[in-house]
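Here's the structure, in structure tokens; my notes come after.
Every protein chain except one is present and positioned as in the full complex.
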Amino acid sequence: MTITIFLASLLASMSIGMPIAFALILSGVALMLHLDMFDSQIIAQNLINGADSFPLMAVPFFLLAGEIMNSGGLSKRIVNVAMSMVGHYRGGLGYVAILAGCLLAALSGSAVADAAALGALLVPMMVRVGHDKRRAAGLVAAAGCIGPVIPPSIGFIIFGVAGGVSITKLFMAGIVPGLLLGAALAITWWWVVRRENTETPPRQTFAERKRALLQGFWALMLPVIILVGLRMGVFTPTEAAVVAVVYSLFVAVVIYRELKPSQLYEVFLATAKTSAVVMFLIAAALVSAWLITVADVPGLIASLLEPLMDQKTLLMLMMMLLVVAVGTAMDMTPTILILTPVLMPIVKAAGIDPVYFGVLFIMNCAIGLITPPVGNVLNVVAGVSRISFEDVVKGVWPFLVAQLVVLALLVLFPSLVTVPAQWFSR
Amino acid sequence: MKAIADAYFQLMKLALVTCLAGMVVLVFGNVVLRYAFNSGITMSEEVARLLFLYATFLGAVVAMREHLHIGIDSLVKRLPVLGKKACLVTSHALVLLACGLFFQGSWAQTVINLSVKMPVTGISMGTVYAAGLVFSASAALIVLNDLYRALAGQLSEAELVAVREGADPEVIAAAEHEPQRMPPGAKRQPADRAEVA
Partner (left out) sequence: QDIKERTLKFSFVQPQDSHMGFGAKKFADLVAQKSGNKMKVRLYPNGTLGGDLQTVSALQGGTIEITTLPPSLLVGLNKEYGVFDLPFLFADFKEADAVLDGPVGKRFLEKAPQGLVGLAYWDHGFRNVSNGRKPIAKAEDFQGLKLRVVQTPLMIESFNTLGANAVPLPFTELFTAMETRAVDGQDNPIVAFETNKFHEVQKHLSTTRHVYNPLIVLVSQKAWDGLSADEKQVLSSAAVETRAEQRRASREMEQKAIANIRSKGVTVTEVSPAERARMRERVKPVIDKFTRELGEDVVKPFHMEIEKVRASK
């Protein structure tokens, strides 16, 4: 009953066009009335305490670093590096998109930002050499989704805070699954373009490659600093985020000189707004999450799933199908916030490794960004490539299937996640 | 009247940028101090968290005014004008109710925490809960203004959908003019600003 009231009030307020954050607050009001404990202080306490968190400070920091990298010329140089390496193969620009997707993923925390940068830079070039526009846009959308799986990742941070899981461990465990997503895309792309007749850019000379690498060096150092810093214990995730900000600021302003100090106000303002929208949503989700906890809904669901508790694979499969279903209609942040308090008790009770679950959960949410009807990455790529939403959907499906296959493989063979995670953690 | 509102939001944006910059300085400063001098700014965490809190709620107000909060517009988009208007008025009224409750609850908690001190800086914990007062009062005024404009018929049909799911024409224009480079600041992805993944 509690869950019905929660979902009904949430969906009803969302469907009339209310911002999701306010819809979550209102479903909290509905739950308070249902539980006979109406008190406006519950709203205020959860909204405010939800935003009063040190680990979540990594969210604005990684967003700021991403904003600086896009407007300071770091992202552009990363794409150039990928271009100089794999651009000359048959369908080479596709591999450029995938490789650049993986490299950008290691710099930024957000799929939307990666997809926007890739889409604006690569889709027009791919169309020019004769690739199908829908396929090109679809590939770029799918490549953007690697962003939240390879660290740093705002998805991992939000999940880590909501579920009480080590963010550093999640980061380390995401590397190999993220590369697997890239490999699956590359195989799919090879299959898709094997009969296409397109021009390929000429193989770059050694000197040209060296130039691209040298120019991209400072940008490429950032993931090295973050990963080595986290791995060797120079800093915690929140500190890694702030180091990324200061480093990218240094590279953009002093080395590349593409970001003028006068532009900084706009860059900071844009980031502050994005961060506020995400954080306000996080805080609002806590209102209903608190009431769902008080009503002990997670315990109820866990007892419903009791018979499945010793069949971990089946349980994982069921949970992943649920996330795919929710992911078709909802974007990453709300999905994480709404499902984590419901699923984590089950994960713990069944003895599933929370880090393994977190990697698959976030990967699944990332794939949800390219599943219709609601997929923010699809929207962004449609926007920057100037094609219709429907056309991107048509172009994306082979890549979507490839990513779902990777997800299914990881459900069947957990060691694909857990074994490499151990290499990186010790 | 509009001039006052504009000045208020300019001030708010300046405060927002200051908060974010302050967070960067404090948290980064602590990393440097720990490595270079084996020490730290004791008050860094408390102050940085307070700045973060205000950055969130001030930013959420600015996002309210610029309609940046994410929602699902797929249903509303398909309605006729009258239906759009009905949905907008209902949803604005409910948002107003949420703001009212948030204000009431924040008030109670601010009063309770006024004399409670943070352990290091001694700043009143009331300032934490006062962020809710600032947000809910400002947001309520924005919603009232939008509601008035909707009822007075001052909104275009496109403006009757107050949330967004994805990219808007500005992005397309920006990408077209300068495909080699993401423009900074105001011309950046609104979708990027509105949703993070």
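For reference, chains read A and B in written order, and residue numbers begin at 1 within each chain.
The rule we apply is simple: contacts are C-beta pairs under 8 Å (C-beta built on N, C-alpha and C of every residue); 3 or more make two chains touch, one makes a residue touch a chain.
Since the model is a prediction, treat every value here as computed from it, not as a measurement.
Trainee: Which candidate, A:Gly92, A:Pro124, A:Pro223 or A:Pro237, sits in contact with the chain we can't see?
Mentor: With A:Gly92, A:Pro124, A:Pro223 or A:Pro237 as choices, the missing chain is touched by A:Pro237.
Trainee: Considering the whole complex, which of A:Phe268, A:Trp290 or A:Tyr356 touches the chain not shown?
Mentor: Considering the complete complex, A:Trp290 is the one touching the chain left out.
Trainee: One chain isn't shown here. Among A:Ser166, A:Thr200 or A:Thr418, which residue touches it?
Mentor: Answering carefully, the residue with contact to the hidden chain is A:Ser166.
Trainee: Considering the whole complex, which of A:Ile42, A:Met83, A:Leu180 or A:Leu416 touches the chain not shown?
Mentor: A:Ile42
Trainee: Touching the missing chain, which residues of chain B?
Mentor: Counting only chain B, the missing chain is touched by 30, 34, 38-42, 44-46, 108-109, 112-113, 115-120, 125.
Trainee: Contacts of chain A with the missing chain: which residues?
Mentor: 37, 39, 41-42, 45, 49, 53-55, 161, 164, 166-168, 230-239, 290, 293-294, 296
We take it that only the chains that are shown with their structure count from here on.
Trainee: What is the distance, in whole Å, between the centres of chain A and chain B, each centre taken as the mean of its C-alpha atoms?
Mentor: Taking the mean C-alpha position of each chain, the two centres sit 22 Å apart.
Trainee: Can you check the complex and tell me which residues of chain A touch chain B?
Mentor: 13-23, 25-26, 29, 39-45, 47-48, 51-54, 56-57, 59-61, 63-64, 67, 70-71, 73, 75-76, 109-113, 116-117, 119-121, 124, 145, 147-148, 154-155, 234-235, 238-239, 242-243, 245-246, 259, 263, 265-281, 283, 329, 331-333, 365-366, 369, 373-374, 376-380, 382-384, 386, 389
Trainee: Quick one: which bits of chain B touch chain A in the complex? Just the residue numbers, please.
Mentor: Residues of chain B touching chain A: 13, 16-17, 19-21, 23-24, 27-28, 30-31, 35, 45, 48-49, 52-53, 55-60, 62-63, 66, 68-76, 87-88, 90-91, 94-95, 97-98, 101-102, 104-106, 108-109, 128-129, 131-132, 161-163, 165-168, 171-172, 175-176, 179-186, 188-189, 191-197.
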